[in-house]
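Of the protein chains in this complex, one is absent; all others appear in place.
Coming up: chain A.
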Amino acid sequence: MASMALKSFTGLRQSPQEQQHPHFIAQALPRQQKFRVSAAKTSPKLTNRNLRVAVIGGGPAGGAAAETLAQNGVETFLIERKLDNCKPCGGAIPLCMVGEFDLPLDIIDRKVTKMKMISPSNVAVDIGQTLKPHEYIGMVRREVLDAYLRERAEKNGASVINGLFMKMDLPRNFEQPYVLYYTEYDGTKGGVGEKRTLEVDAVIGADGANSRVAKSINAGDYDYAIAFQERVKIPDEKMVYYENLAEMYVGDDVSPDFYGWVFPKCDHVAVGTGTVTHKGDIKKFQLATRNRAKDKILGGKIIRVEAHPIPEHPRPRRLSGRVALVGDAAGYVTKCSGEGIYFAAKSGRMCAEAIIEGSENGTRMIDEGDLRKYLEKWDKTYWPTYKVLDVLQKVFYRSNPAREAFVEMCADEYVQKMTFDSYLYKRVVPGNPLEDLKLAVNTIGSLVRANALRREMDKLTI
């Protein structure tokens, strides 16, 4: 049925949606159901058609996955509920993403080359003097980036469906397909949408923190942080300051376990903060963030308020059968910096590559073993990054003295160089052992001083 509305991809057989599925009534999730795990080479060759994969969610993860799949002969369906969705998001992408995903420079609104880190006692440290002339942190608007990636996937042959994914029926045996239920919108505003179904061989869940795919495969929950952000249009003369500068505020007033930020956007700034532990107080933190940046955003008009959950760690199960999770749905957001766009796009691509390899460019059926390869590769590549940032967050965001020490540490040029290298290029360059030792001593010194002061502060009563 759905196929009638889909743009068919020439050369590929349209999927047999005509049949009805009266007896596939979703019951208690067949969690224990396991597929025969076998090497892909022995799995059956598909006759008359190529492998069909549905990608749920058209963000960076979904877009990247769909593009890679479609490029390599897999019949790809990308289901996105809102094509002009602008997700509340900091929108920072590292330099290497531009190259790796071949992004055009005009989707980058701003090139941030300076960061200001501001401690609880308002010591401001400039980060970014170590950047080379061509290096920057790109700021994008998500609606632009997402649309671009989706369009590219479409150009490569993926069918983009504007629809809201509702649920899916899991197959009872290896031969049966997954049946997705979704509501398709035809683009007219206020349209109710039409209920449709789609049969596919595999599903990539890229539908973000509230993932319905994750729910339908019983992937389990994760702890999440709430990020709150206000887009503030500030007067032009104030905007000059934020031309290519982002600010990060740390302190108990701003967030007990994260940071508050002022990020430049295309023609306004985004002021926000996030927290895991004190979600109920987020408004207070937001107020404090605004207060800390007061003079700089004075006279600004709030044009938009947004909030979004941010995963804190991966879901317990990121894979079940021929369904894999990528991006936020899987929980790939780093701690400490809260970065997720690059990791989402990367995980989408990695998952797609695993499917292509397993299916030999869409000619064979895949199984869970093929998708596990994606997880294995992902964890091997990025687990250290997540771990390091997790430890950093735990050490330095836990109390005001630790934050003071953190800011003092960031003033160090060596730290800045290492941070930016690993952020911009997503690779860890082994440092200079002597410098590392110096850094360790200095950091411990800073921590000790700040904590000594804290003990003194506790004695005081004002």
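Criterion: contacts are C-beta pairs under 8 Å (C-beta built on N, C-alpha and C of every residue); 3 or more make two chains touch, one makes a residue touch a chain; residues count from 1.
The criterion applied here is as follows: contacts and distances are computed from a predicted model.
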Ask   = If you look up the hidden chain in UniProt, what protein name do you find among "AP-4 complex subunit mu-1 isoform X2", "Cytochrome c oxidase subunit", "Lil3 protein" or "Exosome complex component N-terminal domain-containing protein"?
value = "Lil3 protein"
Note = Of A:K155, A:K195, A:H278 or A:R427, the residue that touches the missing chain is A:H278
Sole contact to the chain not displayed, among A:G90, A:G300 or A:G327 = A:G300
Inquiry  = Among A:R52, A:R150, A:R196 or A:R290, exactly one should touch the missing chain; which is it?
reply    = A:R290
Task = Could you list which residues of chain A touch the chain missing from the display?
result = 34, 36-38, 81-82, 84-88, 118, 120-124, 162-164, 183, 185, 187-191, 193, 209-210, 215, 220-224, 230, 232, 241, 249, 251-254, 256-257, 276-280, 282-283, 287-288, 290-309, 311-319, 331, 368-369, 372, 375-376, 379, 383, 386-387, 390-391, 394, 398-402, 404, 408, 444-458, 460, 462
